[in-house]
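The complex is shown incomplete by one protein chain, all other protein chains being positioned as in the whole.
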Amino acid sequence: MDEIRDRISNTLTIEDNRLVRELLAECIGTFFLLFIGTADYIQNAASDFGNTTSCYIVVGGLALCLPYISQPMYSGAHLNPAISFAQWVLGNIPMWKVFLYTIAQLIGAYLGAAISYFGHHDDLWKLDGGKRQVLGSQGTAGLFTTFPSAHMSTWGSLLDQILGSAILSGLVCLISDKRHKIPTGFVPPVAGAILCMIAMTFGTNGGFAINPARDFGPRLFTLCAGYGWEVFSAYRFYFWIPIVGPMIGAIIGAWLYKLFVGLHGLNEDIQISSKGYNVS
Amino acid sequence: MDEIRDRISNTLTIEDNRLVRELLAECIGTFFLLFIGTADYIQNAASDFGNTTSCYIVVGGLALCLPYISQPMYSGAHLNPAISFAQWVLGNIPMWKVFLYTIAQLIGAYLGAAISYFGHHDDLWKLDGGKRQVLGSQGTAGLFTTFPSAHMSTWGSLLDQILGSAILSGLVCLISDKRHKIPTGFVPPVAGAILCMIAMTFGTNGGFAINPARDFGPRLFTLCAGYGWEVFSAYRFYFWIPIVGPMIGAIIGAWLYKLFVGLHGLNEDIQISSKGYNVS
Amino acid sequence: MDEIRDRISNTLTIEDNRLVRELLAECIGTFFLLFIGTADYIQNAASDFGNTTSCYIVVGGLALCLPYISQPMYSGAHLNPAISFAQWVLGNIPMWKVFLYTIAQLIGAYLGAAISYFGHHDDLWKLDGGKRQVLGSQGTAGLFTTFPSAHMSTWGSLLDQILGSAILSGLVCLISDKRHKIPTGFVPPVAGAILCMIAMTFGTNGGFAINPARDFGPRLFTLCAGYGWEVFSAYRFYFWIPIVGPMIGAIIGAWLYKLFVGLHGLNEDIQISSKGYNVS
Partner (left out) sequence: MDEIRDRISNTLTIEDNRLVRELLAECIGTFFLLFIGTADYIQNAASDFGNTTSCYIVVGGLALCLPYISQPMYSGAHLNPAISFAQWVLGNIPMWKVFLYTIAQLIGAYLGAAISYFGHHDDLWKLDGGKRQVLGSQGTAGLFTTFPSAHMSTWGSLLDQILGSAILSGLVCLISDKRHKIPTGFVPPVAGAILCMIAMTFGTNGGFAINPARDFGPRLFTLCAGYGWEVFSAYRFYFWIPIVGPMIGAIIGAWLYKLFVGLHGLNEDIQISSKGYNVS
């Protein structure tokens, strides 16, 4: 037994290719984000339809563990194409990496929603009687991807996504800024608290996507799982808003942080160049 | 692209003027306090009118991030004119700085309420049908500024603000006292827990202001946003209580801490002079 | 102004008398425990009678700050005669100190309940219409001191207090055991989590006293505040149970910890004598 285990271990160890490990980390992290996130929504719906408080708590709590996963691989854990994109705008990573990260994140998000779907199969059957529906009192697509509240206008929804993502992006810059001297093991729970905070301020109206991968990956999955094209057409083709909004918001947030905090180094700090890894 | 970014960065970097950076930090911090705080109240009201528990949680949670914002600029993050005033009474900052800080905090509070107002425009429309009202079942001014509970007397409200601010001020002295050896990155969450604690003990009766900037800035904004002078005249001109009460309370709290804990240094501690930075 | 402040500071500084500072710390800490704790109960009762969840949260949250208060004075922060008594049984402090600590804790508890009473005067008036009553739907004595649930027998109540205090005492030994290498600033929040845990497992039946000072100090205050001798005679003279129970429980918990964990040092640890300060 020991020998077999060692041989398998040695074969599968990736030593040399840093990029592969980075993509793997992004993929697993986003997988976990969706796996836990959607499982939480489904369990809540199946046991007591409509209770969102504990959803928010788990959304915050799960973030505790996500960055821990990605840390040994590389320092980053974007888990969000909008964050990757903002890092390119800030000059921290090249454009081709943004594309590769985004693909890895989408695959992870798709798989996370899929495993959650199969793991809670009995619950979904209880909720919709076996007939997958997007909207209505028996609709379950909203447990995987996001839809806006009924009273939201298109511009209101877009603004909602922009503001939520701007807070996320700005605060991610903040907590990953080395000058704050946040202890390493303490960054992930703070990130969890930030997600929790956004959920409670810009969460209910637009479904709390603030992440194109978190929204588009599961939306693709629901399409494949037999929910039909309505997952894209519902609410006046809402699906583009959680893609475009977070991109805009993430850039705004990152630049605001840079303008108001990042650029102005204290004397006792290491003088950070605008090239190196200024705010992330 | 890289060149443009670098040029913008270099132009906007503030290297030499420490005071400007301090005021900037106070302004952003208070902006964020109000932006998140009021957005939280509005979302709660729009989705499930009257649920205050999650409001308290976010009020505590947001405080996680506020001091992180101000830390790289200077060590302080008062975000509250009453705390700045108490620091003058303790001899830690000069009087003219208290005035400048207060102005920066008021500007930040005003802007925070404003962005929150525009970001949750659809929600406010849902709540009051487009007609801004201060009081009553469709009144929304209380989501921005504070009003007392119906059963409170004037003296009871003032005492409420004094006690809440005294707890805040005393405990801020406590957690910023270097002798407690609280790890740097851990102070902000403890500050958040303190806010949460005050919200749950002296929060509901007086609206949990304990901060003149947090109350007066948004009150000014609601006046400008068309709520009318009633935001000042309501509840027997309540508006002066969250200004005067916190000032008195902050001084009491800071002096009580100084008398009972701050003055009595342990042998193994650095002997702190009453001049240097004794309790803050 | 500066001169006056310095002169006052110098006069009031206690440099030499360690015992006075220890007693001061116990007094302030217990004061704060009761001040926050009872204010939390009163606010909850006045705003939404009967909601206990947020009470539990604040009971846990407040413990964040209590030990921070006492730390600069001396290392300990019992805030509980039962804990002091257990420390004597373990041989860590002499008997006369237990008596002095207990007196300091009782004074603090009495004052904490008193300030909370005056700070929430309007709320109490709202609850009972100005006539102080111990029991019944308008009774408010239970907001200060503790009474058992209706279905509890005397022996069940005593067992409840013994078990709750044993958990507290054992876990206090645990988290203050230096061998666990819990970072200094992190012990108080863990203590808060422990209080929260006990509240949720042995909290509702006996009123969650597990502390003679927390129970007897406010009971004396309610007697003085005009509630009458019924605060002692109610529920078959329940008052002795939160005094005797915690004493027994604290000793059991401390000894259990010592037997199962404390005595067995690892090789790499400093060999702890059974005399020095073995488990606290």
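Think of it as A, B and C in the order they're written, each chain with its own count starting at 1.
Everything that follows uses one rule, which is that contacts are C-beta pairs under 8 Å (C-beta built on N, C-alpha and C of every residue); 3 or more make two chains touch, one makes a residue touch a chain.
Nothing here was measured: the structure is a model prediction, and the numbers come from that model.
Within the full complex, the chain left out of the display is in contact with A, C. Contact with the omitted chain, checked across C:Leu127, C:Cys196 or C:Ile243, is made by C:Cys196. Residues touching the missing chain, restricted to chain C, are 53, 56, 90-91, 149, 151-153, 156, 159-160, 163, 167, 171, 174-175, 177, 179-183, 186, 190, 193-194, 196-197, 200-205, 258-261, 263-266, 269, 274-275 (touch as defined at the top).
Residue positions on chain A in contact with the hidden chain: 1-2, 5-6, 9-10, 12-15, 21, 24-25, 28, 36, 39-40, 43-44, 46-47, 53-54, 57-58, 61-62, 64-65, 68-69, 71-74, 115, 118-123, 125-126, 183-186, 189, in rising order.
Convention: only the chains that are shown with their structure count from here on.
Path length between chain A and chain C in the chain contact graph, taken as the least number of steps between touching chains: 2.
Although chain B and chain C share one sequence, what matters here is the overlap of their interface residues, and that overlap falls short of half of the numbers used. When chain centres are defined as mean Cα coordinates, A lies farthest from chain C.
Superposition on CA atoms relates chain A and chain B by a rotation of 90 degrees, given as a multiple of 5. Look at where the CA atoms of chain A average out and do the same for chain C: the two points lie 43 Å apart.
Separating the centre of chain B from that of chain C, both taken as means of CA atoms, is a distance of 30 Å.
Across the assembly, chain C contributes no residue in contact with two or more other chains.
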